[in-house]
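Here's a structure for you.
Complex shown without one protein chain; remaining protein chains in place.
Coming up: chain A.
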């Protein structure tokens, strides 16, 4: 039996390869994920270890505040066995760009570059700062802001005063994610403290004197400082940093593995289908084996064995591909300047090998179990029947009932989820019901494929004449096979559509919110959350005749009904309206207040109630929607606010230009007015939207790319099914050729069949994706604006059809090339 199986496999190498490829890709992706994250982890660990090797002992705060009192440094220096100790400063020190404005959306970090042996920062160009007039910049910020060694740079100190430094060098932020994100300026330790205003250190690094072991030193430093601080050896520090980092990469691993699992599921469908077809095609062979004495068990075993061989081959290939993928992804990340360690060897762990092999083999064999069981049901007598006609699905009442039940359950659960309060649990309910509904589609697939085929094939059958009509009939002739083939594609398309619906809806909803929140041409705010805009800017702007309105928003913290909360106000102006969810904003006169929805709910405040703000009573006349309320808390009229909080500067300015003033002109005016205030940034509504759109586009692109794998595998499935069908219909093709069908017509016939399959898969996927995308968005927030990106969705459908046609190229070529006489003779 074993030999027969192997001989059978070897006789069909190409088919074996195609089948394996589906699993190979899935395993490759999973293995690649592990290889990538392991490599990153290993690189980080290596880097941390190398860094930490420079220090013997580190002193850290026990809490989350990362503060070690400055006075401790002298205590540490006094400990016996300490050769050297340095305090590490880390805070913010906003770099001013060449345009005179702070650089970036977030202020750059200000860090100390310790001198001597304890320096862990890698200076890549120039030198470390040695005096109070020198500073260094991280390479990336220097590049994007156009600074080179020798330039003079301006940095804001903690009092927002401009300080000038000579740029003496550039450094590499290495694997520090935070510094990589904000950019950083490095100073000598004293200068860093002065610039950032940090009174304490983030960490104190200690170097042991010759002959003192880090462990001993750690003990004596800890003894000197008491229990307020955590004292670690360098080795332990490296270990802890690496562990914390592993937690971070675990998210990456999990996220990627999710896509890997989707791909594996699709691959399992492809394998299942392939084995089903193989079993059907070999029914006579099986029957013959049964006739000559093979037991059911042996037949079952031979199919399982075959799948096992396929599983082993494809998993091993998958591991190799995974290795390549991991290395490739590292190279790409490195090239993109992502803060990952570079120049480390790709790491292939035993775990990766085990997980890859086990997943690949288990999925393959499990997918082949049902087909193997079907093979045992072939009666020996089948060997004597002349032609095994293809399976016609018995109208399967059981199937219909089960399918319908799943659909009903899925629909019911979706309705329940949608009507729940928006939030995580509602989303989970909707996703789960999506899965149930999908099972229903899976079960009903063979029943709905015929009507769908007729529907989708209507146009091709009309346009492409005989090949078209034959193709459409062929696509519907084996509903089970067609259903499984297309469902594999449906999965990918469903998820793609789902994601694009969700992003489009988010984009639209957020856009509308921005419009509400931001019904203005320019928004002026500061780079740092807790700083403000001097009131002079607002009055300067109001003096400009080109501007129609300048609304200032101010906020302060005060006791509201005895508890600390935010209190805000805004300049009354027709350009700025608040949306009331209860009551009316028009009534917001002296002595009254509007309360934001969320705050009102938490504090149980209703319209008509009285709230005590900073010792004064205000009558609540409106509840404000959270989107438009100036603060999450209580909004009171400007006059009342100013008398309660007279010194508060503006938090935000909303500026509208007069009609007829060009965008260029108004922008120029606003920017000129803001120029003297380096921390004040001007954004136009278009820019805010643009940044948001870019972020969404990027997410969409990444997810689409990751889902692409599942789609690729399902296309392999189409190619595989088609080539098996072509093989099965060799004589039919020959007959058609004899009757005068030309080679191009035969090829076209197969392409159209694939087109129809692809379109069915895509249409079902689009329907599911849009429905569940709608349901999912309903659970995410209140009053969303649903949007299905029609163009994108149509392009999914078109691309699926096209991809089907591409998948058919090889099988179609083979079919067209076969000699008529040879094919007629084949049995």
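Brief remarks on what is shown
Note that a contact is a pair of C-beta atoms (placed from the backbone, for glycine too) under 8 Å apart; a residue touches a chain by one contact, two chains touch by 3 or more; residues count from 1.
Keep this in mind: contacts and distances are computed from a predicted model.
Here one chain is missing from view; checked against "ABC transporter ATP-binding protein", "3-phenylpropionate/cinnamic acid dioxygenase small subunit", "Ferrous iron transport protein A" or "Transketolase subunit A", UniProt names that protein "ABC transporter ATP-binding protein".
Shown as candidates are A:466, A:585, A:649 or A:780; the residue that touches the absent chain is A:466. In the complete assembly, the contact with the undisplayed chain comes from A:740, out of A:615, A:646, A:740 or A:791. Only one of the listed residues, A:292, A:397 or A:821, touches the absent chain: A:821. Residue in contact with the omitted chain (choice from A:163, A:189, A:474 or A:490): A:474.
Although one chain is not shown, part of chain A still touches it, namely residues 387, 389-390, 465-466, 469-470, 473-474, 477, 731-732, 735-743, 745, 819-821, 824.
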